[in-house]
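Got a structure for you, questions after.
Just one protein chain is left out here, and the rest sit where they should.
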Amino acid sequence: MEWLKTLISRPSKGVSGKTGYWRTFKPIYDRDKCVLCYECYVYCPENCVEIVEKVVKIDYDFCKGCGICSEVCPANAIEMVKED
Amino acid sequence: MLKEGIILCLGGQGGVTAGRILALACVKDGLYAQAIPHFGAERRGALVKNYFRLSDKPIRRHSPAKRGDFVVVFAEKILNLIDVKEILKEDGLVILNSKRGLNGLKCYYVNASEIALRLNLVSAGWPIVNTAMVGAIARVLNLSLDSVLSAVEDTFGGRLEDINKKAVEIAYGEVKSWSG
Partner (left out) sequence: MKTILTGNHAVAYAVKLSRVKVVSAYPITPQTTIVEKIAEMIAKGEMDAEFVNVESEHSALSVVYGSALAGLRSFTATSSHGLLYMYEMCWWVSNSRLPLVMAVVTRTIGPPWNIHTDHTDLMTLRDSGWIIAMAENAQEALDLTIQSFKISESLNLPFAVGLDAFVVSHTAEVVDVPDQETVDEFLPERKQAYRVDPNDVFAVGNIADNLETMRMRREMALDMEKAKGVIDEVGREFGEIFGRRYGLVEEYMVDDAEYIVVMTGAWSGDAKEAVDILRKRGIQIGLLKLRYIRPFPREVIERFDDRKILVVDRSFSMGHRGTLGIEVGNVVDCKNVVAGLCGVDVGFEDFKEMFERFVRGELGEVEWWI
């Protein structure tokens, strides 16, 4: 029953490798502007925004730089900056 | 001892049910049987052909019989639609719902319409003749009356059971051979 391993898959972090290198623009977070509304956390399609002790943490290993977090932020606390 | 029959009725007269009751009666008599309804564009009032087989051995064939050892006719007007001789084997016999039999053929007859009316077995303006015809066919095929009555019990419940058993009993007793 080797086929079972191919047929079913369990959610795990980065099964396709570290997708962070796909990024052109990088989200930069400004703690001072942040109102802790959690919009970025809710909307991130890659589930790589976490809020730890009232601070937004972005997992740059997996963030593809789509910019949705920056788009939905009502306080303009996330700026998309071109990577070097 | 394979016997094949063709049951001709009009859609709504209960020919399919008649075939199933007869088949069940055959099982109760220790025989094998098969009731094959022919489906197509049949509807109320249109001619419907059913096929029937009984045997003392398991029945293998499933195709419709081209000619019957017996042909059952549920309504006289069917004789205007189909030439019974064309679907009857040589020496085959006809079982007819009528006051009289057919000349020139081996024929049994029973007035099933009258029996149904007498018992008030009427639905949507038609006398329902199927169980009376079952009684007549069973008598001609030498099935036991008890088996047929028990098959009717298995098929119907309540008032319908009693009245249909009565129809079977009367026709089983009244069916006659025509010598014309």
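When the chains are written out, they are named A and B in that same order, and each has its own residue count from 1.
One rule holds for everything that comes next: contacts are C-beta pairs under 8 Å (C-beta built on N, C-alpha and C of every residue); 3 or more make two chains touch, one makes a residue touch a chain.
Quick caveat, the model's predicted, so the values are computed rather than measured.
Considering the full assembly, B:24 is the residue among B:24, B:149 or B:167 that touches the omitted chain. Residues 19-20, 23-24, 27, 32-40, 58-64, 66 are the ones on chain B that touch the missing chain. Of the residues in chain A, those that touch the hidden partner chain are 1-11.
FYI, only the chains that are shown with their structure count from here on.
Centre-to-centre separation of chain A and chain B, using mean CA positions: 79 Å.
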